[in-house]
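Got a structure for you, questions after.
All protein chains but one are shown at their positions in the complex.
Should a chain be cited, it is by its letter among A and B, assigned in written order, with residues numbered from 1 in that chain.
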Amino acid sequence: MSMPSPATNELDLRGTAPAPVFDPAKALVAQATRGYWRTVLARLLRDKVTVACALLLLAIVLLAVFAPLLAPADPFKGSIMQRLLPIGSEGFLLGTDELGRDMLTRLIYGGRLSLVMGITPVINALLIGAFLGIVGGFMGGTVNTLIMRTIDVFYAFPSVLLAVAISGALGAGIFNAMVALTVVFIPPVARVAESVTTQVMSLDFVEAARASGASNFTIIRVHILGNVLGPVFIYATSLISVSMILASGLSFLGLGTKPPEPEWGLMLNTLRTAIYLNPGVAALPGAMIFMVSICFNMMSDGLRAAMDVTQ
Amino acid sequence: MFFYLLKRLALVIPIALSVTVVCFSLVYIAPGDPLSTILPSDASIELIATLKKEYGLDKPIPVQYAMWLSRAVQGDLGTSIATGRPVNAELGRAIFNTLILALFGSLIGFSLGLAFGTIAGYRQGTWIDKSVTALAVTGVSVPHYWLGMVLVIVFSVYYNVLPAMGAGPSGDWMWDAEHLKYVVLPAITISVIPTAIVTRTVRALVADILGREFVTALRARGLTDRGVFWHVVKNAAPTSLAVMGVQLGYLMGGSILVETVFSWPGSGFLLNTAIFQRDIPLLQGTILALALFFVGLNLIVDLVQTALDPRIRRA
Partner (left out) sequence: MSTHARDTNDNPRPILEVRELRKYFPLSSGIFNQRAGTVHAVDDISFSVMAGETLGIVGESGCGKSTTARLLMRLIEPDAGRVLLDGKGIAEPAPTGMAIGEVRRQMQMVFQDSFASLNPRLTIEDSIAFGPVVHGLPRRQAKARARELLARVGLAPERYAARYPHELSGGQRQRINIARALALEPRVVILDEAVSALDKSVEAQVLNLLLDLKQEFGLTYLFISHDLNVVRYVSDRVMVMYLGKIAEIGPVEAIFGGTAHPYTKALLSAMPSMDPARRTQKPPLTGDPPSPIDPAPGCRFRTRCPYAEDVCARLDPQLVTAGSPDHRVACEILRPASGHSLAAPAIAHAA
């Protein structure tokens, strides 16, 4: 049905996964099963790795949400006298940072900003990108070409470069960083959405719907959306880990969060010089990013496997 | 084939032009006056006006763009506001350093990736496959700037065998033994992601090809394992090369994080400097060079892939 396109077009930003190919005989068939989602849930629950990751993530999220209740200290208060205490010190379970603030508290609070900065751009990109892609795929012709070519221009930049460039141009700050990341993620989502929509459009039931005299809006609502959003959503989940790493990366460069806000990327930045004095503490924030990122990736893979009901 | 080449070239031009527009306009979405970094806050109006004229900032934006573009095409990217030196010179050196880093990184990344991916593809489902896949997922999930820090901690702080930063005693990289140890840690750091991605891609390709019917048919006709391997290579080559090409592009364009960790004097580091000093010409020039490099690389990748994969050529 569709011609093989160069892999460049099918890989996402870090090539973590190829874009979904819409195979009506496989992908959607199962989606329509009554109790499909129950089946997916059952399969997910049987996948031990995914469950473990989900639980771990849940713990981190809960910690972040209830930080004021759970954290032992104030994330902003610290005494220079107690700077860079090692892990396991008296009263400071994970040591202190370069300004004497409790690391455990900073890490827990840091989760808030890091998670929000990572997930929000993906959600925004999903909404905007899916809209653009579906509209383009549905309208076809010049409208589609116009939308996709504009998107291609942004796709022509390597993602890190684009994020840094936009963020750098707008100036440091959480909001600007999130805007930059949203712009970076819209093109891949839009491409996937357009590709899937185009493949759905070529199927007979869309023609049959048109033959029934339905309006474009109705056709999209009843026939297209349900079949397209699934694959696009799965694709978007695979972007979350990249987003988190980039968001923290921006803060690491000084382009995202500004001190003294606790955020993992920023903490890595300010603790860089401390690696000679207290390498353990200096490495902690990055370990958090790593943990969350790997959990999201595992879950995304697990979700994909659970939804692929060919087994 | 020739016409396909022309067609692709023709398609690239509007994209390249649009990229230049984006590069140029990035600076103008920035809040604040472009000159604010070099002007004292109590600068007189005449001084501001003179400087504006000197930098051409008093003309309308499309005109500025045209002027900038025409100069850029001739190789003149302007003068750095911060250092006063021409942007080309700074950029040229920096790009060379990043190229070195990218080449070493891809060397490690691609060879490891091809090896791991092929082994995993051949041994699909076994513990080898599972460990390789787990490693690949890890590689893709790890924040590489953090990994760089960890490597520095282990090899520079604890064991003091490798330098923690810089490209060498002379500042830039040079091809001699002295400089070799400076590139080890950065190259390993930057190679992690390409390794992981190439591994995943190659593994999927090899597993898919081995499972295809034509392989069974070949084996049934008595083809040896080596012969089958050659077929696997032929079929996996186009996509693998495409992926590797794109990864090289990402290495060049996205090196800023690793270069910051290691203070590697490459284009990414330069970009960082330019941003914080709000050095407009340098910023524009660097982004432009890196973006266009990526566009050019994508084009080459597309063409190579088409040349190797007859199915796409038909299209």
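One rule holds in what follows: contacts are C-beta pairs under 8 Å (C-beta built on N, C-alpha and C of every residue); 3 or more make two chains touch, one makes a residue touch a chain.
Here the structure is a predicted model, which means the values were calculated and not measured.
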Point to revise | Residue, one of A:V179, A:L203 or A:A274, that touches the chain absent here | key: A:L203
Review point. If the missing chain were put back, which residues of chain A would it touch?
Key: 24-25, 28-34, 203-205, 207-215, 218, 222-223, 226-227
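The rule we apply is simple: only the chains that are shown with their structure count from here on.
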**Study point:** Between chain A and chain B, centroid-to-centroid distance (C-alpha), Å
**Key:** 22
Review point. Which of the residues in chain B end up touching chain A in this complex?
Key: 14-15, 18-19, 22-23, 26-27, 29-32, 137-138, 140-143, 145-147, 149-150, 152-153, 157-158, 193, 197, 200-201, 204, 238-239, 242-243, 245-247, 249-250, 252-254, 256-257, 260-261, 271-272, 275-276, 283, 287, 290-291, 294-295, 298, 301-302, 305-306, 309, 311-312, 315
Study note, to complete from the structure: So, in the complex, the side of chain A touching chain B is made of residues 3-8, 11, 14-16, 18, 149, 152-154, 156-161, 164-166, 168-171, 241, 245, 248-249, 252-255, 268, 272, 275-276, 279, 282-283, 285-287, 289-290, 293-294, 296-298, 301
